[in-house]
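Before I ask anything, here is the structure I am working with.
The other protein chains are all here in position, but one chain of the complex has been omitted.
The block that comes next holds subunit A.
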Amino acid sequence: MIPASIRILLVEDNPADARLVELGLVETDSGRFRVTRAERLSEALGLLRENAYDAVLLDLSLTDSHGLDTVSRVIEADPAVPIIVLSGLHDTELALQAVQSGAQDYLVKGESGGELISRSVRYAIQRKHAETELRRAHDELERRVAERTADLLETNTRLQREIESRHRAEDVLREEHGFISAVLDTLDALVVVLDRGGRIVSFNRAFAETTGYALAEAHGEDFWSLFLVPEEAKPVLAVFDALTASGRPSRNENRLRARDGATRLIAWSNTVLHGERGEVAYAIGTGIDITERRQAEDRERQRLLEIAHVARLSTMGEMATELAHEINQPLTAIAAYSDACVRQLRSGSSHQEEIIEALERIGTQARRAGEIIRRVRSYVRKEESPRTRMDINELVREVVHLAEAEARWRGVGIELDLAGTLPPLTADRILIEQVLLNLVRNAIEAMDDVAPDERRVLIRTSAGGDAAIEVAVRDSGPGLAPELVEQVFTPFFTTKPSGMGLGLSISQSIVEAHGGRLWAAANEPCGAVFQFSLPADAR
């Protein structure tokens, strides 16, 4: 703690006093003290700034400073250096004051021998050191306390804020809950929430009004047994299971049974609500009552079917001559073969091989006639055929069979360009056949004024964009005037001397009832192209 060599700054303007102190120190502990002397305070302060001293021996009456001010200026210049005041015999009062204002000790000049000075210096150094340490420890303590206090304050503030925000969130939630309920109750759409077990959690006003149940009485009840007709329970359960298993939104339609037993047809959009751990917690159905809409659609469809049927009958009427000819051909061959057989057998000149071959041909021709009749009967059938999965290419070939007599008679060649693979299509077969036959016959009839070897109809099937199937019927006729491109689809519009002008209008209605589109355009290099697209089945 006490350095081996003690550097002392002696500030004393009286050379004799200074000398006495120096001598005293040398006497006591020779070689240990290194004394530097300054006569003025300004000189001392300069030395203090430039050098390190272990202690300052300070006379309070200097030429440029007096009294306690001297002490405080030294402390100011180097707060860490211990100060021992050198005081005159009558100045002890001042010396005591100096000690109180930061000096470590005081020595009375002339009375202090080397021993005393040396001890005082050592003590002063030690005391000052201890004081400094104490202060540092104290400061450190103070700093730490302040730090912890700041931490605590911050935590406290945070907590405060969190509490406030939670209060606010609860308020918002409470507000939102009421708000959302109110909003849901204004909807015409039905909203129902089920838990994973299919029990009623909640529903809105529209649902309550449609079913005649209040939420309070239906809450917790099984959705299926309360609201579904028995035969639909199973498929709807399958929709629910798929929804809750995958979490993917889905759509379905089913009837909803009210308290009084009446049923309404609802189109549902189904979604799920996830729980805290990401699991599917609730199923939510949003439904629109489509009962009336569906009834109107059914009536519309029925009307279209009836008109379409009349149009098919009318087409067959127009084609009667061709069809009669087509049926008469095989009948003629059959009659001639059988007459020939009878003649040969009667005359005894028959060859068995020839007779067998003729009989086989009779069979073939009978089936040919039967096939034509089958096509016509199937085409004019009235009853609604269920929408079935069908092969559009096969339908094209069927239509070509129906139309080929007329085409042959008018010298028109029919070419096919059928796509190898097409997406599956579900449609009313007879109606689509009707559309196709109508387009093909229009194309055939459009070419009466074209040179015979240039009368061509091309039927092409292809996969369109957006999962659709496209069928195009191209002719090499005179084409459509631009102003007629839209007009040809209006009812009773016709360019033919005979014909009602309903074919394209009905065809368009049929295609649109299947969710498709029918349109006309110019063909290249000449003629017109009528084409329709039908949506393929969803995968």
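FYI, a contact is a pair of C-beta atoms (placed from the backbone, for glycine too) under 8 Å apart; a residue touches a chain by one contact, two chains touch by 3 or more; residues count from 1.
As a working rule, contacts and distances are computed from a predicted model.
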{"item": "Hidden chain of the complex, named as in its UniProt record, picked from \"Nuclease SbcCD subunit C\", \"DNA-binding response regulator\", \"assimilatory sulfite reductase (ferredoxin)\" or \"Carbohydrate ABC transporter permease\"", "value": "\"DNA-binding response regulator\""}
{"item": "Among A:Ala238, A:Leu313, A:Ala335 or A:Ile356, the residue in touch with the chain that has been omitted", "value": "A:Ala335"}
{"item": "Of A:Asn204, A:Asn270, A:Gln365 or A:Ser505, the one touching the omitted chain in the full complex", "value": "A:Gln365"}
{"item": "Touch list for subunit A against the chain that is not drawn", "value": "321, 324-325, 328-337, 339-340, 343-344, 347, 354, 358, 361, 364-365, 368, 408-411, 452"}
